[in-house]
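For this view, one protein chain was removed and the others were kept in their places.
Per-chain residue numbering starts at 1, and chain names A, B and C are given in the order in which the chains are listed.
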Amino acid sequence: MAVEMSVKIGAVRLSNPVLLASGCCGYGLDMESHLDLNAVGGVCLKGLSMSGSEGNPPPRICETPAGMLNSIGLQNVGVPEFRRTYAPKLRKYRTAFIANFYGHTVEEYVAAARALDEEPVVAALEMNISCPNIRQGGISFGTDPRSVHEVTAACRRVCGKPLWVKLSPNVTDITVTARAAQDAGADALTCINTLPGMAIDVERRTFKINTKTGGLSGPALRPVAVRMVYQVAQAVKIPVVGIGGISKASDALEFLLAGAQAVQVGTALFTNPQAPLDILEGIEDYCSRHGFGAAGDLSGAVEDDRSPRRGPVCS
Amino acid sequence: MAVEMSVKIGAVRLSNPVLLASGCCGYGLDMESHLDLNAVGGVCLKGLSMSGSEGNPPPRICETPAGMLNSIGLQNVGVPEFRRTYAPKLRKYRTAFIANFYGHTVEEYVAAARALDEEPVVAALEMNISCPNIRQGGISFGTDPRSVHEVTAACRRVCGKPLWVKLSPNVTDITVTARAAQDAGADALTCINTLPGMAIDVERRTFKINTKTGGLSGPALRPVAVRMVYQVAQAVKIPVVGIGGISKASDALEFLLAGAQAVQVGTALFTNPQAPLDILEGIEDYCSRHGFGAAGDLSGAVEDDRSPRRGPVCS
Amino acid sequence: MALKTFQVTENRVQGSYAAITAEGPVSPALPGQFYMLRGDWGADPLLSRPVSILAQDVSSRQIRFLIKVFGEGSRRLASLKPGELLYGTGPFGNTFPVDFLSPEDRVLLVGGGVGMPPIVYLAESTKAMGVSPVVLQGGRTEKDLVLLEELAGLKIDPVLATEDGSRGRKGRVTVLLEEALKDAPRVVYACGPEGMLQAVADVCRGRVACYLSLEAYMACGYGVCLGCVVSVRQEEGGRYRRVCKEGPVFSAEDLTWR
Partner (left out) sequence: MALKTFQVTENRVQGSYAAITAEGPVSPALPGQFYMLRGDWGADPLLSRPVSILAQDVSSRQIRFLIKVFGEGSRRLASLKPGELLYGTGPFGNTFPVDFLSPEDRVLLVGGGVGMPPIVYLAESTKAMGVSPVVLQGGRTEKDLVLLEELAGLKIDPVLATEDGSRGRKGRVTVLLEEALKDAPRVVYACGPEGMLQAVADVCRGRVACYLSLEAYMACGYGVCLGCVVSVRQEEGGRYRRVCKEGPVFSAEDLTWR
């Protein structure tokens, strides 16, 4: 029996549930010679802002146990240059391009959303809210439920295409920001962005990356991400796209069984640009072996009752 | 030149800055045949409550990339039994025993604090606030600044010995709970407890541990812990004890340079009960090589200016 | 106890099993005891893996393990090559109670798969006490029957069963056990997959004393993490016992199988 691999994230139909994560595949073009973009369900483009950014000074990355920290500083060419130079080259693909974007004020977010909404190559928008709100003393939008609501609602008003909100894990209770985004009109939630971390080069007595803190990604993050996807999927009605440390099929399946409708692969692309193909093959094989006719049926299929939660938990 | 290894955490003088973490060395006795307890600066005992707990049903632990999840359920014999059967056997040691304790209501915390304060073998108390407050719908004490203040102040009133508060990393801004604990009279802050995570056994379609979520510990957690120690050390005046994923000397040094006065070793004891000895040797050697006359001088000695933070950071 | 360093001197791979001999600081130990082992790798996999002692000799500093590949940890251990290093803590755990045995007692040892190493070690040890055990071994197919050479070396001719009948009696090891119980053994010792142990316990219940060596997921192996517990019948001291410390060998009667 053939497994139906396509899934729907709200109004967007994806040919399969495995996408490339934002910031880990450029604008798609640097990926082309390493992976057939049509083979994946979607490609989340590097985060764009209206005016672009030259990014942070190096060193921008360092390794941590089973993970890495990055502080790229959202280097990007800006929406206008993206539309002029890059978007035309993406038209030949059938895959869904998801335009990741950000700003430092609600107005900047809205401007980017509006401009990207007009770009034909874009199938949906993904809003990165893990950015400091410079009007609110630099507190990240994504950690304040009211800011999440405000910026989501504002962007929702100006764009006709589906709007995904990418949640920050750097919160006490992610269901609160998840619901804020849902209530403000988000069509889907991407869960999760990187978690702030720090590493020190003790011999040189300096921070390993220039900005001191950077975002933790990779397998180390996975248990936190799976937990959050599970929590969010229970808390909202809109689809959840799971991400965080996925490098093989069983990792992706953890997210799907926990409640995600699709997954994104980020850091794993660095060591193996074709990791998504192995993951897809593994998901299809799993569906066959476990009697799932469609990849979409995996979502939330963990058996909740097998291991009953008994009383209050504190580890 | 000999390096002065002893450090002071408020009123408690420790023979050196490396302690054994709570929950990772039992009540010290199961450690005895594997490590000389007098060789470490202190031993944080397994979390105690007044009435004890039989703990959670198995499976209680699973492995994750460079980390592990645990949901022991704070199994403990209770303070009275601890004092009767275990404490007398600890009297022969010179090391500082730190009594870790918890409750599910403020009253339970206070009862445990009062009883442990009377126990002569206890040098200081360490309050685990990552526990659900059953009076507040099960929200963890440690994630709500008001609860942190309330439970810290209440325990502070009943105990004469130094009171350390062990912070939960599961918060948006750890400096808020850190200041709440300081303001309520905490003598030191232990930073950090485990981060909630989840893992799914996809072949069996169940959660890998019985309680679904468990606490993430081990090297995977380290960049998050170092970041939080740095943040907390900048935000408070009381000493900070760093913990999270320390398994070798350079790991411990990251925490000390980031601002901790001492460190605790947890998960690393599982694979090597003598890891603290290697860590101590490495710290001493580092001090000699880098011209630090005392281990206490390492605290916060990362060079802040070498890598200036430029503008708002979003990864 | 410091982390012990062993050097692999031999690794005989057969199917999914690897019989590893290593040299190093071998401590006196008893059947059923185990080491927590890892190789020279990074923090992934993080934890050492519990592996039973198959045989050892303190004076020649030799120790032997039989490792079956399940997941990543056992795969790495099983692929260690001569010359490579093996790090371990141990020996940990209790042992099979044998002090009540006398030479005329009939003793049954039941095992399967990675449960066989402690069974073979126990057989060697009871023979040394003058008690010749009967060894029953079960497996799905012939390939799952292990350590036959070692048993032959101890002059023990094991009674075998395979589910597919490819070797020995067709069926599960409990078929052999039922028959062997007719000879009124003094005690049954068993080690193997949980399903086998439960079946053995069921057969023995009320008829003969039975001791089982259990498996559990372990972090520390020496009693400090409380991660490896199994639930027991008696109430005193709480419902849970540590497989690494109060076990791995338990009286079948004490276990509630959760």
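Going forward, a residue touches a chain if its C-beta (ideal position, glycine included) is under 8 Å from a C-beta of that chain, and two chains touch if they have at least 3 such contacts.
Since the structure is predicted, the reported quantities are computational estimates derived from the model, not experimental observations.
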Displayed chains contacting the withheld chain: A, B, C
Candidate in contact with the missing chain, chosen from C:44, C:144, C:215 or C:246: C:44
Candidate in contact with the missing chain, chosen from A:18, A:31 or A:181: A:31
Chain not shown, touching residues in chain C: 41-45, 72, 81
Residues belonging to chain A that touch the chain removed from view: 23-26, 30-31, 33-35, 46, 52, 54-55, 57-68, 70, 72, 75, 77, 218-220, 247, 267, 269-274
Positions on chain B where the hidden chain makes contact: 65-66, 219
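Keep this in mind: only the chains that are shown with their structure count from here on.
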Identity of the chain that, by mean CA position, is farthest from chain C: A
Chain centre separation (chain B, chain C; CA means) in Å: 36
Centroid spacing, where centroids are CA-atom means, of chain A and chain B in whole angstrom: 32
For chain C, residues that touch 2 or more chains besides their own: 42-44
Of all residues in chain A, the ones touching two or more other chains: 65-66, 219
